[in-house]
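In this view, the complex is presented without one of its protein chains, the others remaining in place.
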Amino acid sequence: MDDMYRELILDHAKNPRNHGVLEPCDVEYEAHNPLCGDRLHLTLRVDPTGRITAIGWEGDGCAISQASASMLGEEILGKTVDEIRTMSKDTLLEMLGIPLSPNRLKCALLSLEVLKIGLYGREAWRETEDE
Amino acid sequence: MDDMYRELILDHAKNPRNHGVLEPCDVEYEAHNPLCGDRLHLTLRVDPTGRITAIGWEGDGCAISQASASMLGEEILGKTVDEIRTMSKDTLLEMLGIPLSPNRLKCALLSLEVLKIGLYGREAWRETEDE
Amino acid sequence: MPSESFGGALDVVGLRSDFPALQQEHHPGVPLVYLDNAATTQKPNVVIEAMSDYYRRYNANVHRGIHKLSEEATAAYENARVVLKRFINAASKREIIFTRGTTEGINLVAQTWGRTSLNAGDVVLLTEMEHHSNIVPWQMLAAERRLRLRYTPLRTDGALDMDAFRRLLQEEPVKLVGFMFVSNVLGTVNPAQEMIRLAHEAGAVVVVDAAQAVPHQSIDVQALDCDFLVFSGHKMLGPTGSGVLYGKRALLEAMPPWMGGGDMISRVGFERSEWNELPYKFEAGTPSIAEAIGLGAAVEYLNRVTMAAIHHYEQEIIAYALERLSEVPGLHLVTPEHTPHGAVATFTLQGIHAHDVAQVLDAHGIAIRAGHHCAMPLHERLGLNATARASFYFYNTLEEVDRLVAGIYAAKQTFSV
Partner (left out) sequence: MPSESFGGALDVVGLRSDFPALQQEHHPGVPLVYLDNAATTQKPNVVIEAMSDYYRRYNANVHRGIHKLSEEATAAYENARVVLKRFINAASKREIIFTRGTTEGINLVAQTWGRTSLNAGDVVLLTEMEHHSNIVPWQMLAAERRLRLRYTPLRTDGALDMDAFRRLLQEEPVKLVGFMFVSNVLGTVNPAQEMIRLAHEAGAVVVVDAAQAVPHQSIDVQALDCDFLVFSGHKMLGPTGSGVLYGKRALLEAMPPWMGGGDMISRVGFERSEWNELPYKFEAGTPSIAEAIGLGAAVEYLNRVTMAAIHHYEQEIIAYALERLSEVPGLHLVTPEHTPHGAVATFTLQGIHAHDVAQVLDAHGIAIRAGHHCAMPLHERLGLNATARASFYFYNTLEEVDRLVAGIYAAKQTFSV
């Protein structure tokens, strides 16, 4: 499982892109992973056309959750709120490109959860649940 | 286990001695076996010297509990309240003279429980508990 | 293990070989006839093995562990939830709460939904045939909250009096309807779907005690539209200490938690805490992990046999049992002979107390139950103190019915009646 910590992940974890809190911002949401105490706080600026113009992430967590937030942030910058809607768990996991056990999956997906709930509300995230 | 139903037991169960309720009486107590619904109601007359002069039993239950009540009644009639105090579970079980599994033991001992609690109170019966 | 699913008829002899307890002699030379299935069923090897395998190979606490053992234990535990969800066709696995059994499930509903939704004067409508586990929790709540309990009476043929049920629903506003799907004493199968519909029309929430239904027939909670449904794992091939509370998601979401502790919280502070999402909100502390895995294995076994085949076969065996028993002189069937009914045959014998019947049958290798079967109010209503009950599962045979009847004749002989 050491390949969970490949170069790119460690780089993002140690040098998170878009780290910080935007003030003011248009979208703000924070969530926790109750099982391990990970926390992620997201702030976004969205222009009138629905395009994401700035991102700020901040939180506590393991390398996986930090890297996932950093990589996801890079990915969505410049996209529209509509374009992000179709982004799935699999998109994010492919981006990370590492083998993840179910409990670590929660760490990896926390960033996507915060993003989706922040943009579309709790129901939208629920729909992605399997069974 | 058919020898649980030896002649003497069946005789007492079918023709219970001292069956009925004494009115008036000096001692009265009723108890249930919550696990199987057996019920036993005891009434006693005790003369000024502490001697048991009359007994009335009444209740619902299996052959074992009925025979046990009948045989115990015969045994204590004419004895004093003090003499009965030393009567143990083993005394009764020897009288019955049949092999009993733990759950049937409760049926067999209901009569002794009612007698002891009726005469000496709940604490006295408690003391007979193992561990 | 049944290697393929059965279309219709059961290979009972083949299935029996999956159950180690059924292979034994009860006394030297006397094979066991186990007819106490309504109390608890025997377990197939696959269930015992699923639990041993957990303990031998990947025993670990769930949900919080990063190591491989904990990951595997968590996956197996949550997989069991999905198996159970499919088995009763719940809309979401979040609606499946693992419990110790039926009793804990009903108490959970009474102490959370009940405590927040029922108030002084509110009516809780049960039935006269309920098991203690669907009476006592409501009596306790009634004493605390000054609720009013009502009971739908029985007809003389042992069925619920549906006219009375309708009337009771209309006479005064009913907040909760609780009833058993199948009676553990009478075998009566209540018209659950209709009762739920009527209760909902009257604005009541419905709790179904399905302890004697889920093991014996296919159940679809969405088709039934019940609000809560509870059952025990140990009555359907699963281990002791296992059971399920199904609840509609919206209701469960709105309910306060019951027990506090690990896993059911999302954050704990010194002053206050936030609850975790479903189903964890209702699963405080280390759950019964091996038990959930064992129950999942039991359900997978039942799925292979198919509930349709089980139900069909059991209807056959209970019909035969009632017929044979009704021929015994002095035997009074408490189980009504009308259909549909579950696989229990309850009776009294003239001149022999039920305990003594059970004792003599035990001497003949036959395990039945005697007493009030945790339904004292029903027995009181029937004017009976104790009854004898033979209850069947799909691994029982017609020959075993014959041995039961022969045992009853032996009891009559011992007691000269």
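Letters A, B and C mark the chains in the order given here, with residues in each chain numbered from 1 onward.
Rule of thumb we're sticking to: contacts are C-beta pairs under 8 Å (C-beta built on N, C-alpha and C of every residue); 3 or more make two chains touch, one makes a residue touch a chain.
Here the structure is a predicted model, which means the values were calculated and not measured.
*Asks:* Please provide the labels of all shown chains that the missing chain touches.
*Replies:* A, B, C
*Asks:* Which residue, C:154, C:185, C:290 or C:343, contacts the hidden chain when the whole complex is considered?
*Replies:* Answering carefully, the residue with contact to the hidden chain is C:290.
*Asks:* Per the definition of touch given earlier, which of C:260, C:330 or C:351 contacts the omitted chain?
*Replies:* Of all options in C:260, C:330 or C:351, contact with the hidden chain holds for C:260.
*Asks:* Looking at C:15, C:278, C:358 or C:404, which residue reaches the missing chain?
*Replies:* C:358
*Asks:* Mind listing the subunit C residues that contact the chain we can't see here?
*Replies:* 20-21, 24, 26-27, 32, 34, 36, 39-40, 42-43, 47-48, 51-52, 55-61, 64-70, 100-104, 106-107, 110-111, 128, 131-133, 135-140, 143, 149, 151, 232, 234, 239-241, 256-265, 267-273, 284-291, 355, 358-359, 361-362, 366-371, 374, 376-377, 380
*Asks:* Which parts of subunit A are in contact with the chain that was left out?
*Replies:* Residues of subunit A in contact with the hidden chain: 1-2, 4-5, 10, 35-39, 60-64, 104, 107.
*Asks:* What subunit B residues would touch the chain not displayed?
*Replies:* 32, 34-36, 101-104, 129, 131
As a working rule, only the chains that are shown with their structure count from here on.
*Asks:* Provide the C-alpha centroid distance between subunit A and subunit B, rounded to the nearest whole angstrom.
*Replies:* 75
*Asks:* What whole-Å value do you get for the distance between subunit A and subunit C if each is reduced to the mean of its CA atoms?
*Replies:* Result: the chain centres lie 44 Å from each other.
*Asks:* Could you pull out the residues of subunit B that touch at least 2 other chains?
*Replies:* Within subunit B, no residue contacts more than one other chain.
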